[in-house]
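Missing here is one protein chain; the remaining ones are kept as they sit in the complex.
Moving on, here comes chain A:
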Amino acid sequence: MVKLRARCLLVGDTAVGKSALSHVFHSDGTLFQKNYSMTTGVELLMKCVNIPETDDSVELYIIDSAGKETLVEACEKMWGVPSLLCLVFDLTSEQSFANCSQWMERVRAHCQGLHVPGALVGNKSDSSARREVQASIAQEWAESQGLEYHETAAKEMENCDALLLSLARAFHSLYQERRETIQNLSPG
C-alpha cells in the first residue's frame, strides 16, 4: 500500500470552468457552483483518489489558479513545481483552446525539466449547440503535448470522475515505472 502525493496544477483561460470542476471534484460530484465568481488568486483543494484494484491512493493537491491575464503573473509564484497538469478550455470558445499553447509554455517554465503528465480538458460539453472546438482537433493537440484528452460538463457533473481518476492514474503509473527503475539499479 502506498499513498502518493501530487501537486496538480489547474490552469486555463478565465471562465472556462476550472473552479467549477475543482468544486465538483471536491464534493464527489454533488455540488456545482451555480453563481460565477472569478478566482482572483490561487485556491488549494485536496482530494484523495483510490486507484481501483490496488490498495494505493493518490492525494491530489489541486491548485486552482486564476485564469485572468492580469492576475496570472502573481499566481504563478504560488505554483511551485507541479506533479500533474490539468489544462482546461471551454468547448464553446475557440479562443480559450487557442490559448492552451501559451498555458503550456507557462507551465513548462515551472517544471524544472521534469516530465509532467496530465490532461487537456474541454469543459462545457453540455452546450453542444454552441460548440466551437471539434473533439478530434483537441485530441490531436493533446497527444502532441503528451496529455490525455477529456471532455467534461461540470454543470451536469459528467465525466468529472473519469478525469480525476485519469489524473491520479497517470501519477500512479509514473510512480510504478520509477520504482521499477530503482529496483533494477545496480548496487552502488
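Going forward, a contact is a pair of C-beta atoms (placed from the backbone, for glycine too) under 8 Å apart; a residue touches a chain by one contact, two chains touch by 3 or more; residues count from 1.
Criterion: contacts and distances are computed from a predicted model.
A.B. asks: Refer to UniProt and select, among "RCG27644", "Late endosomal/lysosomal adaptor and MAPK and MTOR activator 5", "Origin recognition complex subunit 5" or "Zgc:158640", the name of the complex member that is left out.
C.D. replies: Of the names offered in "RCG27644", "Late endosomal/lysosomal adaptor and MAPK and MTOR activator 5", "Origin recognition complex subunit 5" or "Zgc:158640", the absent chain's UniProt record gives "Zgc:158640".
A.B. asks: Of A:L31, A:V81, A:A135 or A:A162, which sits in contact with the chain we cannot see?
C.D. replies: Answering carefully, the residue with contact to the hidden chain is A:V81.
A.B. asks: Spell out the interface residues on chain A facing the chain that's missing from view.
C.D. replies: Within chain A, the residues touching the omitted chain are 1-7, 58, 61, 81, 83, 112-114, 171, 174-175, 178-179, 181-182, 185, 187-188.
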